[in-house]
Every structure is written in structure tokens, then in C-alpha cells.
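In this view, the complex is presented without one of its protein chains, the others remaining in place.
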Amino acid sequence: MTDKNGFFDLSKTGLTRRTALKGLAAGAGLAVAPGFVRYSQAQSSAPIKIGFQCHRTGIGAAYGRWYERTTAAAVKAINEAGGINGRPVEVIIEDDGTDPGRGAEVVGKFATQHKTDIVYGTLFSHVVIGSAPAAGEAKMPYFVVSEGHHVASTKLNRYVFQPGITDVKSQIQAMAPWIAANAGKKVTQIFPDFAFGYDHRDYLPPALKAQGAEVIAQIAIPPTESSFTKYFPQIPAETEVIYHVMVGPAVLTFVKELGEFYGSNRPQLFGFIDSLEATDINSPGLEFLDGSHFWEGSPRYAQPDDSAAQKAYRAAVGIDDNGAAVGDPKDVSTAAHMFGCWETLYVVKKAMEDAGYKGPEDRAKLVEATEALTEFAEGPEHPQGPKTFNGKIHQCFGIQNISKVEGGRLNVVHKTKIEDGLYEPEGDYTTQPL
Amino acid sequence: MHFGPHLLLAALEGLVTSAVLALTALGLSLVFGVMRVVNVAHGELFMLGAVLAWAISTAISGHPALGFLAALVLAPLIVGLIALVAERLVLRRLNYNPEATIVATIGMLYIIQQLALTFYGPEARPVEAPFSYRILLPWFGYSGYKLSIIAASALLLVATWFVLTRTKIGLVMRATQYDSETAQAFGIPVDRVYAGVFALGAMLAAVAAVLIVPISQAHYLMGQDPLLLSFIVVIIGGLGSLRGTVVAAVLIGLSDGIISVFFSPTLAKIIATLLVAMVLVFRPQGLFGTASR
Partner (left out) sequence: MKEASPAKAYALHVGVIVLLFALSFVLPEYHHGLLARIMVLAVFAMGYNMLFGYVGLLSLGHAMFFSAGLYGAGLAVIHLGWSVPAAFAAGLACGALLALVIGLLALRTSGVAFMIVTMMFAQVFYLIILYLAAWTGGDQGLVVPQSARVLVLGSTSLGLTNPTVRYMSALVLFSIVLLMTLAVVRSRYGRVLVAIRENEERTKMLGYDTFSNKLAAVVVSGTICAASGAAYALLFGYVGSTFASVQYSILPLLWVLLGGAATTLGPLIGTLFMYYVVDITSGYTSAYLLIVGIALILLVLFFPKGILGTIRQRWLGWLP
């Protein structure tokens, strides 16, 4: 990138000098030079190292715990089946504290200290966006499992991918036909007053309009709020459907207070299960949700028509028929999202094998191989269902589930089609230099 | 909904917030006022109260009120004991140096948070309310339990006021607050008073948490907001003034509720915060404080 590069470059000093010349001529400006070189000397049986940026502490910890378990299960399955390109997979976990600043540091640590082949696993959008520059600068492929629209918006960079979970814009769009046809035509939205809520605020109204329904009120609730009753009077009386996407630990309060406010005489409720991930649907106060509907990425409760692949996946991760940890019914999973970890790791495996990936010097090839993917068939590697992948915007698109709360369970009542969630690409990462 | 009922609802919500805030802030105010140290871990002691309430109430089967009552008694005692140990082991050795205390209590904050994460987990868990009576008003329904929080908090505040102003313990505490050296000279065991005050402050936070947890949930990161709000309440009310603390808690709770009726929520928070800050800018000693020393 600059002629000054390498003037103080560490690769020209110390241990790696003699190998620094090898193969680097073409890669002027490669910030990761030392890691690069050392790795190329590694034996072909050395493990593929995956850096897992995990929300072990901070607000994302409930998700992080399950992302960790799903990742462990997927890696075990991959290794038992011979690893990637015949090499075992090793996961190195660093906690990002669900903080974007620390997230960027962790990516740097993976790139320069652990010298991992890729970085993977981030959920919270602000951490993804905060870490993306570090990944791009280190030319480190960065596979997130976030469901945010940030990757598909093409505002990040060429090294960031989301191949394991559909983005929220697509999810919202796919919900609209069902809501308009089954729940009601006059919709009031309640969402958190920050980015996750804005996706819903911005993408739902046009999608509903296309189906002949409309959003009649939008109620944004500040992220610092812990009690919600005072906002409910803003819900218009003619509302037929309340569309809610609250997230965070206060969401139980939200539902409980909505119940106290309306009693049994309530409008239809439609929500995103993000609200209640890792929360028992039978918790006291949630009786109010009975009969309401939720979006689910992957169903929490075992369904009668579950595929063999879905059953095997659930067993491998260790969740029972109620979506809780086997042996601890109180430890409820984040089933609607964590399948994305499993599927992302299989996408990484596929792309590495397509690219003939040998080590960090092949990272660019890995990026191109991932971009070349178009479809993932339903099966043991993709238990949630079939997906298409758009290599230009680095985003996959899959089916979505709509589930009804009945008898203390979530039963899937509708599965969307992939086409329901497709939209015009907003850009093209492949035009960016590698 | 019409404007009147909307305002009533906002006011009720504001009062519930105020009730819990007043108790939490009172705990901080005692510590701050008597010991002159900032306890950054105060919010974590609040969180600990909520987490213990969950643990105790799930351990006791039967009617939810049993578990809740047990939690209301036991959780504050345990939290008070923990605070007492922390005070003896750390704060006393620091001679209550204000700056060192900040670092030490930040350390405690990390420790308590991590222990809660390890042993309780990252999930938000609810505690069942002792009773679930829903009051039906002509315009909307309202939780009977929430109203009982206001009553319980008022009761506790009156009790604290009584202890502070009408008993010997209160006299000793006030003397220590007024001038610890003179108090020492008059044979007041300042050292023990400090320990007691620190434990009492923690217990008040824990009680507030047990009261709130049936309408909110126990979560290991729930301590930050109460900490910040309590600080604000204590200073706005005027350091060491019980009356000021209560008035400030009501003021902040209500303004938060009512301003949200008129403005978009985030804007409402901005305005409310700015207004309260301006009160302090133009009345630095707080509403009921004497000039700061």
C-alpha cells in the first residue's frame, strides 16, 4: 500500500528474515507478513486454526455460551469426519466482552499472535462493525453469525462474510406476507431505539405495503429503558397486530407489562424470538404470549416433521426436545440463531476445500472460493434448511419459520420460501481489491 | 388512549421507579454521606440482591409468596454480610481514602459480576410475584404488585427515617457523618459505625432489588443503571439529606415517566437528563443540601 511499508517491518528483523523474501514480492503491503511466513513452513497435518471471537462476558454472554457449545459440537463432527482437507480443526477462543473496541483488539490478536487461519463467530452487530476494519486490514477472512444486515449492506469489506444465517432485512421481508394474510392488516411496531430496531422500522413498512397491509404506528423504546408500560398508550386502538422485537434482559418485563396492560383482550402479537432467546417460554408472566406468533430461524422445540439431519444436529449440540440443554431444562438454548455457527463452519470447510487451502497465504483464495459458492443443500451440514448464497454481498438466504405458542411450546405453523426474502443487492464486494 | 389516562399511567410508572430508586439511593447516600467514599460496587450489591432472590425463591417450593418473603428477609442479610466482610478486609485497610476506594470498589464490581456470571449465568431470570392481582381501571389494567412496591418502599423509608432520627444508632451515625473526629473523641466507635453503615447501605440496595425483581428480572449486568441513577438522586437531593433523597427520587422517576408522554422516547431521556443536570448546575449543593464541605 505504501512504499514506506517494511521500513520498520518486523518481518525483516529477527527470526523470520530468511523466509521473508519467499513469495512476498507479490504481496507488498501485507500487514500480516510474519504470521504468513511462519505458517507456510507448517506441516500439512498441522491443524486449521479458527479464531472464535466469543461473547463470553458482557451483554451477549447468554448467546455466547450457546455459540460456544454449537461450535464445539460442529468442530467435533468435522474432525471425526476427517477434518478440513485432511487436517484437524482447532478452535481458539477469545472473549470480546461484547465490546467493539475489545472486538477489534481480539481480531488483531488472532491475526498476529495466534495466527489463526480465519476469525469467526461474532454475533452482536456493533462488535461486527467495530471488528471489521481490523479484519480487513489484516486481510483476515472474518465469518460472522450475526444476522445483522451490515454484511449484506456492503458497507464493510471484502473479508467479511455471513454464510450461515439469513440477514434481518431478508427475515423481515419474508414475514410480511404471512402477517398480512393471517394476523391482520393494521400493524403497530414496537422496537428498540437502536440499529437492530431500525432494520425493522425501515424494512417492514414497505414489505407490508406490498402485501396490502400497513404499519399504523411505530414506537421506538430507548435502549436504557427497563420498564415499558408508559409507552403502551401510544398503541392505536385500531391496531390488529402488535409487531414486537424487543431484545435484551428487560424483554420479560416487556411481555409481562403488555399482558398487564391488555389482559385477555389483546390484539394479535407477532414477535421475533430474539426477544426470548435463552428464556423459557413457560416463565412466570409469559402466559400472555399463549396463542401469539414468533419468527424463528431454526425451531427451538423439536417438530414432528424434523429431518434426520435436524435430529442429528440437535443431538450433537446437546439440546432436548424443548430446546434446553440435555440434563438441565432451565438452561434454554438460543436455537433460533446458533444453528448459524454449525452451518458457517461447514461453509468454511467447503470453501477451504474448494480453494485447496493450505495456510494463511491462501486467504485470498479462500475469499474467492467463498464468493463462488451459490447454494447449500439441506442436510447434515445445513440442518436448518436449504440456502442460496450471494457472493457479491457475502450473504446467505434461507427459509424462515413462523411458530405459534401453544400448550407451552412453539409449534411451527408456516415455513417461508427462500424467494420471499430476496431483495436487490445493494452493492458488490467482489469489485474491491483483495 | 386519551391524554388524562395516559398521564395517569405515566405517573404510576414514574412512582414505581421512584420507589425503588429511593431505597437504592438511600443506601448509597448513607455510605456516601457518613463515610465520604464512593462505592462503585453499590449497583453490584443491588444485582446480588436480585440474583439471591431468584436463588432463594426457586429453592423454596409452594406458594410464590413464601419464596418471595424468604428472599425479602434472607437476600439483604446475605448481601449485608458480604458487604461487611468487604469493608473489613479492604476498605478499612485503605483508611477510607476516597481515591483508593474507587479503585477497590471497581475491583469488587468486577469480582461480583464475574461470580454472578459463573454461578448464576448470563440469562435473565424472573421471580414470581407474591401475588398477581391485576387492577382494572376504566382505561387500562395495572399490576397490583407494582402498587404494593410503592407502599413497601414508603414503609421502609419511614422505618429508616425513624432509625436515623429517633434512635441512638441514628444519633451515632449522624454524629459520625457530621464530624467523625469529634465523634471519635466522644467515644463513638467510628470504625464500627463505618462497618455498620456500609452493610446497611448494601442491605437497602438488596431490599430494593428483591422488590423490583418480580417486575423486572435478575440479570448479572443489571447493576449499572441503578448505580448511576442512585448517584444522581443522592447528589440532586443533597448529600446526607434523607428528605432530599426521597424528593429527588420522586422527581427523577416522575420526570422520566411524564416527559416520555410528550417527546419521542430517546429525546425524552435527553431532555430529562439535561434538566436534572441543570438543577445541579444552578444549585450545586442539591435541593436540600447545605453548602458542600
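As written, the chains take the letters A and B, and residue 1 is the first residue of each chain.
One rule holds in what follows: contacts are C-beta pairs under 8 Å (C-beta built on N, C-alpha and C of every residue); 3 or more make two chains touch, one makes a residue touch a chain.
For clarity, every value in this text was computed on a predicted model and none was experimentally measured.
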Item checked: Omitted chain's touching partners, listed by label -> A, B
Next item on the list: Can you work out which residue in A:Lys49, A:Arg69 or A:His150 touches the chain that's missing from view?
Entry: A:His150
Note to self: For a quick check of understanding: of B:Ala59, B:Val73, B:Ile111 or B:Ala159, which residue touches the chain that isn't displayed?
What the structure shows: B:Ile111
Item checked: Interface residues of subunit A (partner: the chain not displayed) -> 1-10, 13-14, 29, 31-32, 34-35, 56-57, 93-95, 99-101, 104-105, 108-109, 112-113, 125-126, 129-130, 132-134, 136-137, 148, 150, 155-157, 193-195, 198, 222-224
Item checked: Contact set of subunit B toward the excluded chain (per top definition) -> 32, 38, 40, 90, 93-94, 97, 99-100, 102-104, 106-115, 117-118, 224, 228, 231-232, 235-236, 239, 266-267, 269-270, 273-274, 276-278, 280-282, 284-286, 292
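In this text, only the chains that are shown with their structure count from here on.
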Next item on the list: For subunit A and subunit B, let me know how many angstrom lie between their CA-based centres, rounded off.
Entry: 37
Notebook entry, point to check: Residues of subunit A touching subunit B in their complex?
Noted result: 57-59, 61-62, 64-65, 193, 220-222, 224-227, 229-234, 237, 249-253, 256-257, 260-263, 278-279, 283-285, 331-332
Item checked: subunit B residues within the subunit A interface of the complex -> 1, 5-6, 9-10, 12-14, 16-17, 64, 114, 117, 121-129, 134, 136, 140-143, 215-217, 219-222, 225, 257, 260-261, 264-266, 268-269
